[in-house]
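The complex appears here without one of its protein chains, the remainder shown in place.
Letters are used for the chains, namely A, B and C, taken in the order the chains are written, and counting of residues starts over at 1 for each.
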Amino acid sequence: MTISRDAVLDWLKAFAATINENAAYLTQLDSDIGDGDHGANMNRGMQAVLTALPGVADKDVGSIFKTVGMKLVSTVGGASGPLYGTMFMQMGNATAGKMELTLDDWVAAVQAGYDGVIMRGKAQPGDKTMVDALTPGLAALKGQRDNGAAIPEALNAAAAATRQGMEATIPLVARKGRASYLGERSANHQDPGATSSYYLMKTAAETWK
Amino acid sequence: MTISRDAVLDWLKAFAATINENAAYLTQLDSDIGDGDHGANMNRGMQAVLTALPGVADKDVGSIFKTVGMKLVSTVGGASGPLYGTMFMQMGNATAGKMELTLDDWVAAVQAGYDGVIMRGKAQPGDKTMVDALTPGLAALKGQRDNGAAIPEALNAAAAATRQGMEATIPLVARKGRASYLGERSANHQDPGATSSYYLMKTAAETWK
Amino acid sequence: MKKLINKPEDVVVEELHGIEAAHPDLVKVHYEPNYIVRADAPVKGKVALVSGGGSGHEPMHGGFVGLGMLDAACPGAVFTSPTPDQMLEATKAVNGGAGVLHIVKNYTGDIMNFEMAADLARGDGVEVESVVTNDDVAVKDSLYTAGRRGVGITVIVEKIAGAAAERKHSLKEVADIARQVNDNGRSMGMALTSCTVPHAGKPTFELGDDEMEIGIGIHGEPGRTRMKLKTVHEIVEMMASAIVDDLPYKSGDQVLAFVNGMGGTPLIELYVVYNELHNFLKGRGIKIARNLIGSYITSLEMAGCSITLLELDDQLQALWDAPVKTPGMRWGA
Partner (left out) sequence: MKKLINKPEDVVVEELHGIEAAHPDLVKVHYEPNYIVRADAPVKGKVALVSGGGSGHEPMHGGFVGLGMLDAACPGAVFTSPTPDQMLEATKAVNGGAGVLHIVKNYTGDIMNFEMAADLARGDGVEVESVVTNDDVAVKDSLYTAGRRGVGITVIVEKIAGAAAERKHSLKEVADIARQVNDNGRSMGMALTSCTVPHAGKPTFELGDDEMEIGIGIHGEPGRTRMKLKTVHEIVEMMASAIVDDLPYKSGDQVLAFVNGMGGTPLIELYVVYNELHNFLKGRGIKIARNLIGSYITSLEMAGCSITLLELDDQLQALWDAPVKTPGMRWGA
């Protein structure tokens, strides 16, 4: 089984829909320890992405991802704009020219996106950011691939691990992003960016099954 | 029976005490239809008057009243400062040189004070101001005097009439002062200045008995 | 009550200490009685402008003392007219021999106190003229009432008459210009929240979460009507059409448009208001030749805004553009 270009588009639409449904929730999480805009930011970006998708419907996956990344960079702003934007642009580089993705291709794309987030934001695991969700998610994905799992299985495992990573941000004291200004008071809250990252992996698993 | 200079001082102290006790109430009345400072204004003024009284303890009633008037003018501000200030200054003119007051003297003093308020504020009865309390008060006082009443009797009747005048301001629509800006909405509220004027007549009746 | 204060009764004097410490190059502060004069007062041969009123409207009036605007300001207690002795001393302190103009907002208290002060000053041989501002179209005007309140136009009268005085116009000329500004100016205000007078300790009026008050004054007085909160488009239309229809301002007129914040309104909202006002007036064929946007005549921390229009002619526009150097308004110097 591979992931077709159309399936990639379906995933992006599912991610946009999930962000839209949960925008108020993400904003609430961000109000608790940030500035109350993460949901609005991501929603503005993904709605803009939706308007751009028809223009790349017949392009390769790399072009689709790069377009998504550029759209996010130019419409989101804040911390999440450059972070998600860089993630997708790097995923685009890793999948340039491909009309469908194998599990190996997907792992390489997520790895490249992950590296882009680290390069851009310089966060480390434990800083209470989206990196805390993505790190176990990527690790699970690689583990599944190394064990020869099928795509749906691998994606489900990755989503579950991402979710655990997201939940594990709750007790953490933030060291990056706005939440870090709160010091100890940032503990006992779930990181909004980790939550949107979980939606990313969750919608992939739900779409490509 | 006459009203001695010391009795005049006692009355001023009683008026100051009553204003002080009711400052919050007067301010509340003024919040409803004005700007919420009548209690604070009158209290600031009468407290200043108290500090000035020792300096005129051995002076004639006219000098005492003039000092009170000038103190009110220079410490109260707002509408009530010039109104009460002018009232007392005119009462001082009417009682110049007197070491004690007969009922006739008192009636002349109140008449002069009343005329000063009208001259200064140009209000007419029915405008929903202190004039509405003072007008029936002064009329009652004159009626009693004409009928040969004793001082306590006359003062009690004047206080009762002033009270009625004060209560009669409740249904009125204001045409003078800040309350007039409210138009119809000024109805169903008792005028703060009419209330402080009632205290003036009430404390006189309570002191000179 | 949430305020950056020590004790309610000390607010005004501590504010004066702050102004004195902050602007020694522009103003001098006198205590007991309280008044603020420009640092170089009295200016010989220049008509002197004196205004004053209750505190809580900052920067008006103390923030408008300086070159090209007021010579003196008399601050009363919060929302309470100052007293004649303040005005009398201030009048004498700034009299440069060319006479003194009293700029008085039309409130019973202000009128009466300034009247007493002017009488006393004249008794002391100072030539005094008085101009009363009464631009608030929310208040019904009639011979039998206290008349319209003086609101936003006061700021503009002080600026334009100040410039005229700086040009050494006579007392009568300066007073006439001030009256012309008042006569051609109209205002209206609205509130999203009440304010809290420090010594009262609680809001002057209560508004529901979805209500606003239209036609408020600058003393936290409730307005003429309370209604459900509307969009800024609808609010500006209500206020601006009441103003425009009152003078009336006509197609082809050039105006100065003043969008004022009541103290608790952020600038971002004032620009949104200005945008609506600009569009509204364009629709009526009225051209905004000059504007002023900011919180210049306030009601403590009240959220809301007022709109003031002034019909301009060449002289008024030139006087508006003339240099002004005060703590609260400054350009060209």
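What we mean here is this: a contact is a pair of C-beta atoms (placed from the backbone, for glycine too) under 8 Å apart; a residue touches a chain by one contact, two chains touch by 3 or more.
Keep in mind it's a predicted model, so treat the numbers as computed, not measured.
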item	value
Chains in view that touch the one left out, judged over the entire complex	A, C
Hidden partner chain, touching residue among C:Ala146, C:Ile160, C:Leu300 or C:Leu316	C:Leu300
Touch criterion as defined above, residue of A:Thr51, A:Ser74, A:Asn147 or A:Asn188 at the omitted chain	A:Ser74
Residue among C:Met87, C:Ile235, C:Leu256 or C:Leu309 that touches the chain left out of view	C:Ile235
For subunit A, the residues touching the chain missing from this view	27, 31, 34-37, 40-41, 44, 73-83, 120-121, 175-178, 180-183, 185
Missing-chain contacts mapped onto subunit C	2-7, 11, 14-15, 17-19, 21-22, 55-56, 58-59, 63, 192-193, 209, 212, 229, 231-233, 235, 263-275, 278, 288, 291, 293, 295, 298, 300-301, 303-305, 327-328, 330-333
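Assume only the chains that are shown with their structure count from here on.
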item	value
Category of the chain touch graph - line, ring, star, complete, other	other
Rounded Å distance, subunit A centre to subunit B centre (Cα mean)	76
Centroid distance [mean C-alpha coordinates] between subunit C and subunit A, Å	55
